[in-house]
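Removed from the display is one protein chain of the complex; every other protein chain stays in position.
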Amino acid sequence: MRVGIIRFPGSNCDEDAYHAVVDHLGAEAVFCWHKDHDLQGADLVILPGGFSYGDYLRPGAIARFSPIMQEVVAHAQRGGPVLAICNGFQIACEAGLLPGALLRNAHLRFICEQVHLRVESIATRFTSRYHIGQVVRIPVAHGDGRYTADADTLERLEGEGQVVFRYVDAGGHVTEAANPNASQRNIAGIVNAAGNVLGMMPHPERAVDVRIGSADGLPLLHSLADSLLAEVGA
Amino acid sequence: MTRFRVAIHIVPRRGILDPQGKAVADALHTLGFASVGDVRVGRHLVLDTDAESAEAARDAVRRMCEQLLANPVTEDFHIATVEPA
Amino acid sequence: MTRFRVAIHIVPRRGILDPQGKAVADALHTLGFASVGDVRVGRHLVLDTDAESAEAARDAVRRMCEQLLANPVTEDFHIATVEPA
Partner (left out) sequence: MSQSHVAPRAGDPEITPALIKEHGITPAEYERVVAMLGRTPTFTEVGIVSALWSEHCSYKHSRPLLRTLPTEAPWVLQGPGENAGVIAVKDGIAVAFKVESHNHPSAVEPYQGAATGVGGILRDVFTMGARPIALLNSLRFGPLSSPRVRYLFSGVVKGIGDYGNCVGVPTVGGEVVFDPSYEGNPLVNAMCVGVLREEELIRAVAEGVGNPIIAVGARTGRDGIHGASFASEDLSEENEAKRPRVQVGDPFTEKLLLEASLELIRSGHIVAIQDMGAAGLTSSSAEMAARGDVGVTIDTTKVPVREEGMTPYEILLSESQERMLVVAHKGREEQVREILARWDLEAAVIGEVIAEPVYRVTEGDRVVAEFPGTRLVTDCPVYTIEAKESTALAEARARDPHAVAPHEEEADPIWTLERLLSSPTIASKAWVWRQYDSMVRTSTIVGPGSDAAVIRLRGTDAGVALSIDGNGRYVALDPRVGGRIAVCEAARNVACSGARPRAITNNLNFGNPTRPEVYYQLANAVAGMGEACRTLETPVTGGNVSLYNENPQGAIHPTPTIGMVGVLDSLDHVTPSAFQVEGDAIVLLGDNTAELGASEYLLRLHGLAIGAPPACDPAAERRLIDALLEAIGHGLVRSAHDCSDGGLAVALAESAMMHRDRTMGFQVDLTDWADLPLRALLFGEAQGRVVISTPTPDALLEVAARIGVPARVIGRVTSAAEGVEFVIGAVSARSAIEPLAKAFHDTIPGIMDGGAPAEHAVATSHAPTTD
């Protein structure tokens, strides 16, 4: 399995994604430069966190027009998996790979801390290694993470099982206090209708080792590896 | 070609939570501006662009807004003024 | 008392670096809007307030800008319109 990590000017979780994939998953990873049109044969594309183009105008708004994004969109349209984390999620929404938008946190401040997420769907290639309703600890670090979509979109996401992670308290309850940014319906992560693009504000690549706070992001990477292996096998 | 200066307002769409507007309203109340009601906070862009005519400039800026400057999911834009720079 | 709707523009003062404006200008160029020159990005506020007269509303809003809304060191503000709401 080969992972392509997209590097935009201002990406800053690209190295972390690389270490998660290479050191903890044992897979191969390459960096794909935003000015290029080359995914270097990547099976999985990661849109990493950071502040592409300084988050100027709106997070993700400018990065979406980088040359490499044409290839990422084409890869997604072919059914190739894309993991869009934090700023990557913002870019994916701006690029139309995922519905909705990520707006300024309601308390108007950047927030960095471990949060609890409930796994809402395990019928995705990203989450097969979790069990349904499992509560995991994964950190957030963002200023613009308030997931917002119109009522129809929200209904569709819920109805089709596209809501993958929700912010909850330690006991697994959806509460206002557990929602770090006032996302609608406590949504922390969603997949597209085809099931191959996952966007999430929390950072699974920062949760790969208990020494840095949590290893609860590892099953996500392993789920992806399983799904890719199954494809090759098929 | 003439150089035009164009002012654009980009505001959160009605119905979308505007926490910044609310924070400003609350702060103004605490400062004693009791009669302030609703506050909305958006972006104000001023850009210079060359075009054949004011209409052409406005058209170009409309396309800029649609493609980049405003988020169609959450924001409305309004081209406020187009004036020779 | 009448309710007025006031629009305010707050923009980075000329001469002060506006990295956001520069990033937007660069992005517009990349998108093919080659004739775009300078871009400045500021804030656009719309607020409702009750006052005896338009002049009184404008005065109050000016004080709000001075005390809270605009940063006196880096920004200029401009009260664009004061209209009965």
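Letters A, B and C mark the chains as written, and numbering starts fresh at 1 in each.
Note that in this section a residue touches a chain if its C-beta (ideal position, glycine included) is under 8 Å from a C-beta of that chain, and two chains touch if they have at least 3 such contacts.
The shown structure was predicted, so the numbers you read here are calculated from the model rather than taken from an experiment.
Not every partner is drawn; the one left out touches subunit A at residues 9-10, 12-13, 15-16, 19-20, 49-51, 53-56, 107, 109-113, 139, 141, 143, 170, 203, 205-206, 208-209, 211-213.
Seen across the whole complex, the unshown chain contacts subunit C at 12-13, 15-19, 23, 62, 65-68, 71-74, 76-79.
Note that in this section only the chains that are shown with their structure count from here on.
Centre-to-centre spacing of subunit A and subunit B amounts to 30 Å, using the average Cα coordinate of each chain. Once the centre of each chain is set as its mean CA position, subunit A and subunit C turn out to be 35 Å apart.
Inter-chain spacing, taken between the CA centroids of subunit B and subunit C, is 9 Å.
Shared interface positions of subunit A, i.e. residues touching 2 or more other chains, are given as 57, 61-62, 65. Residue positions of subunit C touching 2 or more other chains, listed in rising order: 24, 27, 31, 41. Remark: subunit B residues 1, 3, 7, 9-11, 21, 24-25, 27-28, 31, 33, 35-51, 60, 63-64, 67-69, 80 touch subunit C in the complex.
Contacts from subunit A toward subunit B in the complex involve residues 57-58, 61-62, 65, 93-94, 100-101, 103-108, 146, 148-150, 182. Residues of subunit B that touch subunit A in their complex: 16-17, 19-20, 23, 68-69, 71, 73-74.
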